[in-house]
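We show some of the complex, not the whole, and keep each chain where it was.
Labels A and B are assigned to the chains in the order they are written; within every chain, residues are numbered from 1.
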Amino acid sequence: MSNYKELKRDCYNANMELPKLDLVVYTFGNVSAVDRNQGVFAIKPSGVPYETLREEDIVIVDFENKIVEGKMRPSSDTKTHAFLYKHWQHIGGICHTHSCYAVSWAQAQMDIPLFGTTHADHNTSDIPCAPPMSDANIAGDYEHMTGQQILDCFNEKNISYKEVEMVLIGNHGPFTWGKDAKKAVYNSKVLEEIARMAYLTLQINPNAPRLKEALIKKHYERKHGEGAYYGQ
Amino acid sequence: MSNYKELKRDCYNANMELPKLDLVVYTFGNVSAVDRNQGVFAIKPSGVPYETLREEDIVIVDFENKIVEGKMRPSSDTKTHAFLYKHWQHIGGICHTHSCYAVSWAQAQMDIPLFGTTHADHNTSDIPCAPPMSDANIAGDYEHMTGQQILDCFNEKNISYKEVEMVLIGNHGPFTWGKDAKKAVYNSKVLEEIARMAYLTLQINPNAPRLKEALIKKHYERKHGEGAYYGQ
C-alpha cells in the first residue's frame, strides 16, 4: 500500500485539468504536487499523453531527484520542479505548459506588461520573462539550471514568489506555482488569459499605458490584503 | 419559503449562460436580476466557480447593498450593480465579464468604433470606454464609484443607456445591461463579437472608415424604431 496515494491523486487530477483548459496538446506540459512532511513530490511521468495517463503512473521523487516510487521515468522537467521546491518553502504545486500565448511572449523575450485589473487581481507586477541561459549552463545540468534561472530572475527584479506566482522562461514557456497543484494549474490558465489580453491590447493600441499604481494596489489588496473581500 | 424564488432562478440561469458562451473562466464574471416591486436584486455569490454554482447560492440584496436573503457573500461588484439599478430605472439585469476582446479594448483605453451593421443593429454609437478613475475615488468606495464612473461617462458623452446597453471600464472590462438578466448576457456576447470584429477590421485596414450615418440610422431603426421589422 502506497504512502503517497492522496499525493498522487492530487497530482493526477491537477494534470488532467490541463487538456480540459486547452493548455496542452499531446504531452506538452506537467504538474507536480509536494508533500513537505514526507520530503517528496509527485509528478507526471515522462512522455505519457494525457489521454492515457492513469493515477498509478504518477512518479514520486525526492528533492535530490531520486525516484522514491513509480515504474515510469518522471518528467524531463523534474529537476526544475525539485529546484523550486527546495528554494521556495511556501509553494505546494508547480505547473509547466507550452500554452500558446504565454509561449509567444516568452519567444518574444518580453515581460507581460500589467495592463489591467485581470492581471492586477493576481499579480503586483509585470509577468517577468527570464533571459535565456548562458551556453555553459545549457551544456551543463540544463533542467536544474532552469530552476536557477527562475530564482535569479526573481532575485534580480526583486520580486517575491509569493506575490507573483508565474514566470516566463525566455524562448521556452511558462512555469507557475501556488499553495497546491490545483492553484498552480489555475495560475497557468490565468497567465494564458493575461498573455492573450496583453497581446491584443498592444495590437489595438501600441501605446497603451500600464495600469496606474493606485489601481494595482487596490485590486491586489482587495483580493490578497488583510481586509480581503474580493470575489466576483 | 422564499419570496425570491423566480428572481433567483432568472439570475442563476443567466449566470450559467456565461461559461456556455465562452465569456468567463473560473469566477471571472457575474450577472444580476432586479425585482423593482420588491426593491431588491439577485446576484451571483462571491468567489463561487460556475461549475459548482447552485440556484440556492444566489444572494438577494437591496439597493443599499444590504443582504436580504442568502448565506453567502454577494459578488464584490455588488455596489456597482446597485448603483446602476438606482440611477437607471429602466434596466432589469446587469452583466459583468472579463471576456477577452472587450477587456483588450478596455485596456487599450479606446472606444470601440462603429464599423459595421452588426454593431449598428445593437447600438447607435461607438461603445464608450470610461476613462480610469481618479486616485481619490479608487482609494475610497471603489465599487460604488465604478457605478459613478459609468454614469459620468454616459452623461459626458450624452449617450442614452436605453440606446447603448454596454460600456467598457478603462483598464478593467465590460458591463452590459438590458430589460432583464437574459438580455444583459446577450449584450455581453454581442459586445464580445463586436469587439473582436473591430479589432480584426483595424488589423486588416488601419484606415477603415466608420459606418456612414444613413446606415447607422437604418439598421438601428429597422430593429428598434417604431416600424421595427428586423430579424434575421
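Keep in mind that, in the parts below, a residue touches a chain if its C-beta (ideal position, glycine included) is under 8 Å from a C-beta of that chain, and two chains touch if they have at least 3 such contacts.
Just so it is clear, the structure is predicted and the values come from calculations on it, not from any experiment.
*Asks:* What is the copy count for the full homomeric complex in this file, when 2 chains appear in place?
*Replies:* The number of copies making up the whole complex is 4.
The rule is short, and it goes like this: only the chains that are shown with their structure count from here on.
*Asks:* Subunit A and subunit B are the same sequence; what rotation (0 to 180°, nearest 5) superposes their CA atoms?
*Replies:* An angle of 90 degrees brings one copy onto the other.
*Asks:* Hey, how far is the Cα centre of subunit A from the one of subunit B, in Å?
*Replies:* About 33 Å separates the centre of subunit A from that of subunit B.
*Asks:* List the residues on subunit A that touch subunit B in their complex, please.
*Replies:* 21, 115-118, 186, 189-190, 193, 196-198, 200-201, 203-205, 208-209, 211-212, 214-215, 218, 222, 229-232
*Asks:* Flag every residue of subunit B that touches subunit A in the complex, lowest number first.
*Replies:* Checking each residue of subunit B against subunit A gives 25-30, 44-48, 73, 75-77, 96, 98, 100-101, 103-110, 132-133, 135, 138-139, 142, 171-173, 199, 202-203.
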